[in-house]
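The other protein chains are all here in position, but one chain of the complex has been omitted.
The block that comes next holds chain A.
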């Protein structure tokens, strides 16, 4: 059913985030971590936010974004690594894009 997507790579360097979005279902959640935080500034993220219009839960690990001096967006939840534990329990499956 629902899947948790852990996105760990920059979409500017790899195709991973695009592949993630191509299999994204409407009850899934996304967590941006490590270099995945750079995707906040990618055009794929702009189009994703427009497309899902709040129906998909998009999260970013705040310390990972802050370490990289990335400004985050209001549409996106700021979480800690410890919150990922709960997310993994709330979803049927986990896919790590790395």
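We adopt the following convention: contacts are C-beta pairs under 8 Å (C-beta built on N, C-alpha and C of every residue); 3 or more make two chains touch, one makes a residue touch a chain; residues count from 1.
We take it that contacts and distances are computed from a predicted model.
Missing chain, UniProt name from the options "Putative thiamine transport system permease protein", "Multisubunit sodium/proton antiporter, MrpB subunit (TC 2.A.63.1)", "Sulfur relay protein TusC/DsrF" or "NADH-quinone oxidoreductase subunit L": "Sulfur relay protein TusC/DsrF". Interface residues of chain A facing the missing partner chain: 8, 10, 12-13, 34-35, 38, 41-42, 63-64, 66-69.
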